[in-house]
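Beneath this line is the structure, given in structure tokens, with notes to follow.
With one protein chain held back, the other chains of the complex are shown just where they sit.
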Amino acid sequence: MHFAFTDEQAMIAETAKTFFAENATSERTRAAMADTGVDKALWQAFTGDLGLAGVAIPEALGGVGLGMVELAIFAEEAGGHTAALPLLASLGLAAPAILAGGTDEQKARLLPRLASGELVASFAAVNMGGTPGAALSDETLTGAALLVPHGASADLFVVAADNGVAIVERGALGFGITPLTSMDQTRPYARLDFGGVAVETLADPRAAVRAALTTGWLAIAADALGGAQACLDRTVAYTQERIQFGRSIGSFQAVKHRLADMMVAIEQARSAVYWAACAIDERSDEAAFAVHAAKAFACDTYTHCAGEMIQLHGGIGFTWEHDAHLYFKRARSNASLLGTPDWHREQVAGLAGLDEAA
Amino acid sequence: MHFAFTDEQAMIAETAKTFFAENATSERTRAAMADTGVDKALWQAFTGDLGLAGVAIPEALGGVGLGMVELAIFAEEAGGHTAALPLLASLGLAAPAILAGGTDEQKARLLPRLASGELVASFAAVNMGGTPGAALSDETLTGAALLVPHGASADLFVVAADNGVAIVERGALGFGITPLTSMDQTRPYARLDFGGVAVETLADPRAAVRAALTTGWLAIAADALGGAQACLDRTVAYTQERIQFGRSIGSFQAVKHRLADMMVAIEQARSAVYWAACAIDERSDEAAFAVHAAKAFACDTYTHCAGEMIQLHGGIGFTWEHDAHLYFKRARSNASLLGTPDWHREQVAGLAGLDEAA
Amino acid sequence: MKLGFSPEEEAFRAEAAAWLKAELEGPFADVRGLTSLTEMPERRRDWERRLGEAGWSCVGWPKAYGGRDATLAEQVIFAEEYARAGAPPRLNHIGIELAGPTILAFGTDEQKARFLPAIARGEEIWCQGYSEPGAGSDLANVRTRAWREGDEWVIEGQKVWTSLAQFSDWIFVIARTEEGSKGPKGLSFLLVPVDQSGVTVRPIHQITGEAEFNETFFDGARTDAANILGAPGDGWTVAMGLLGFERGVSTLAQQMGFRNELDAVIAAARANGEAKNPLIRQRIARAEIGLKLMRYGALRMLTDAEGGRLNPSALTYKIQWATWRRDLGELAMDVLGQAGETVAGHEYAFPALPNLFLYSRADTIYGGTNEIQRNIIAERALGLPREPRGDLK
Partner (left out) sequence: MKLGFSPEEEAFRAEAAAWLKAELEGPFADVRGLTSLTEMPERRRDWERRLGEAGWSCVGWPKAYGGRDATLAEQVIFAEEYARAGAPPRLNHIGIELAGPTILAFGTDEQKARFLPAIARGEEIWCQGYSEPGAGSDLANVRTRAWREGDEWVIEGQKVWTSLAQFSDWIFVIARTEEGSKGPKGLSFLLVPVDQSGVTVRPIHQITGEAEFNETFFDGARTDAANILGAPGDGWTVAMGLLGFERGVSTLAQQMGFRNELDAVIAAARANGEAKNPLIRQRIARAEIGLKLMRYGALRMLTDAEGGRLNPSALTYKIQWATWRRDLGELAMDVLGQAGETVAGHEYAFPALPNLFLYSRADTIYGGTNEIQRNIIAERALGLPREPRGDLK
């Protein structure tokens, strides 16, 4: 039992922190927002120079061979800068689906390219995010998927259809991708239309979906943790600089108490995220409970902190020019994607035995 | 349209305010708590000297012939002192049931005695407050009613049974009354057991129950409003006197903001209570909506304010000796009696058309 | 206490309703149902003028200045019917609700005669120059300066959050007219024409992608020496008086807009099945209750104000509606689900409900943040010690 980063983990965290602080700047993020929602140079640097894209992919498949704790570490740091990257789509959702459900051949063919960043993938879940449904028949996929994260810039899609999981390549015959203007422009959605597209299927669809959701929930929770912490840090800094009524606004007790409440929540979110990461890595009985708890709690915390960030910044926090809205919109995207906090709490209620007989 | 007290109403309010401030003192309330939960001298003065018990009973039946606004006024003032009186039981529930559902003979026989305070009545509602049910058969009542307010000191009971409304007199053959130690000792509950008791029935049971609930909800909401206001007033006074860290604690901004939030809620509760009172008096279409809104909102406000009262008083607020717990316990009693805030909001949701087709 | 209306009042209602119906189903059918404050600005000006012409623009004002001398009940009724008829928000709401009442209270007879009828006739649109960058809600921090040159005031400085400045003819400006003065002293309340070379209006883009607010720059802007409310140095007093006018009958019209927003949320919930979700039902019920309590709270304040009494509850209104609307924005998104987060096409422009979610974050900030409102309530209504200015040890 040692619930703190190992030296190696602390080093990864430090590396990720520095990397995103230096590269995922507001200017670059805004340029990406006006474009496809991906900072391509950042993606290249992250996957290439840093070599961290495959953190949770086994070494034999081109990855780094680490686990969920390390994945959470970089998702947290990326979230701290609302980095315009398809991290969640490609590495938090698609890669674990293939890793858990693909054949050896599929894994060997696809995962090294995902780990190197050469290939960007996304994931469409049936019955979540308003998917109207898609069905497989004879290696052919028909239907549609709404709200696929970073769908317009992905090369490959793992689609959890009603009756199996398919891999669909951009450019396949009968496959249409419609970019949507999205509230969070750093995580734009696209609509996918499948008009009888020839696809390959994954060997173990159930395992694929479970792995994608579990890892995706954790990655979102970690992103939310990093975002919430950034909201707090930036707001603390602002309230110390900003003078109103002849005092720094951070000297007003009501402001102090609200910042303190943010920290109380964030520290719990931090426990939740790393508890969940460890529990998945250690195959603990608590893993399902933990990841639902982390998704619900961290997303609520982010929503709260991003709202407080705008409010405590006053007028400037409400302008396009200030970064507060990037956090606010990412917080909303995190909360609604792959199950709302209420939905995740409902899963916790079930796991807590509320449905057992009295 | 004139949404302020008339001169007469302002006078009643002033009279009630002075009366309760002078008579419903902490000492007397505590003496009543240790006894039956009724300050008998206070009841006598209220019904006799003040003559206000019949405020909403027609003059021809021995009352004052005023309406719900006036009833709310004195319920509010009584609530401001957690007065140990069977106001709700006798005048907020039993009297309106008889007035709305009784025969002319029953009204003429019973209401003057309720208005004069000579007789104290209570009301037991089926399917609310955990009543296990009671059924009428041939003017005979069998079953039980739990949690009847001021049941141990009432002379007469209006019992809304499964299939009619009965009037049961204390002392009737087969009728057992068990006093219960109640969290709010100023509104103690009793259990009633009916072992085939000979009873008389009301002519219009449906009207009786509707009138009892509507008036009861309003009276509880008004009590909650008065209680919440008292919590705020007393806490404001305390925070101005109490010195911590060399300053009055009322000068701490976080304390100020919380007191401000209490006032914001209380002012809404005040609008709710008097809107509901007017709406009932004027037979407005909004009456049902208004009284559910008032019961839910005022009770939540009281719960919030009573909790804040304890918290902002610090250690002393948690002692038996301080009055804060009287408010805190009355707030709980108000919230749970005759439908929780959630339940009343669910009624509002229905009235707001949520169940209509899209 | 009485909530109903008399037969005479109901007759007034019928008259107002008939006129509104005729206009909004006739010549002004194109502005009916608009909810934005700024869409179709030219037709909105026409509408302001039409209201003025027919005497329906400022019904509560004295007849002498273009009003109708309407009683409170009549004003309430008109606000209700105005909203019920689907009439659009008033382009000149700052003129009608803030500039007008302030001139009525603090202006000379000449100023009243010069400015009020022009507002009532819908001919001159107003905006306000209060906030400054770096000063926020702290009026005493105003740095915009003005000085006399001959028969004119010359103004130099910058205001921010000047909504509607792009459509306005006049702006009222709090400026420092006493050199070296500090805090609330040495300020003056000036009325300044917008259409001049010394005034530049630059839009501020908000988190919605729109630009409803502006920055307004004064670079040697000029106004006639007579265009000052109160004496030089009285600016603080006039500005504080003005705050009292922010809670008039127009609040009821504003609430009608809220009603439409809540109805849209309910419709969305019924359409997608969220209306059956007990958690959503509770929140919709809270919104319903909150909206009603705003209405009856406003009627309490207005009744008292008509009787010459200030109901301290008036101080709670801003935080009430701002918080209500922010909560409604969150509820709207939770009802819509992820679908509310995207829109077809390439423009960053969301439909009404998602836009409400974003826009309503400003409600708890502009016009005095929720935090300032709580200070005001605590200090003025509850008598708690004032928040100290300046350095603390």
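By written order: A, B and C. Residues from 1 in each chain.
Keep this in mind: a contact is a pair of C-beta atoms (placed from the backbone, for glycine too) under 8 Å apart; a residue touches a chain by one contact, two chains touch by 3 or more.
Keep in mind the model is a prediction, meaning the values are calculated, not measured.
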Option touching the unshown chain, where A:Met33, A:Ala272 or A:Ala331 are the choices: A:Ala272
Residue touching the undisplayed chain, where the options are B:Leu136, B:Ile177, B:Val291 or B:Ile310: B:Ile310
Positions on chain A where the hidden chain makes contact: 1-6, 9, 69, 232, 236, 239-240, 248, 250-251, 253, 255-257, 259-261, 263-264, 267-268, 270-272, 274-275, 277-279, 282, 284, 286, 289-290, 293, 296-297, 342, 345-346, 348-349, 352-358
Absent-chain interface as seen on chain C, which is shown: 277-279, 282, 385, 388, 390, 392-393
Absent-chain interface as seen on chain B, which is shown: 129-130, 146-147, 178, 180-185, 189, 244-247, 251-252, 254-255, 307, 310-311, 314-315, 317-321, 324-325, 328-329, 332-333, 336-337, 340, 342
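To be clear about the criterion, only the chains that are shown with their structure count from here on.
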Two chains sharing the most contacts, counting C-beta pairs only: B-C
By mean Cα position, the chain sitting nearest the middle: C
Centre-of-Cα separation between chain B and chain A, whole angstrom: 52
Cα-centroid distance, chain B relative to chain C, in whole angstrom: 40
Sequence positions of chain C contacting 2 or more other chains: 371, 374, 387
Junction residues of chain A - those touching two or more other chains: 252, 254-255
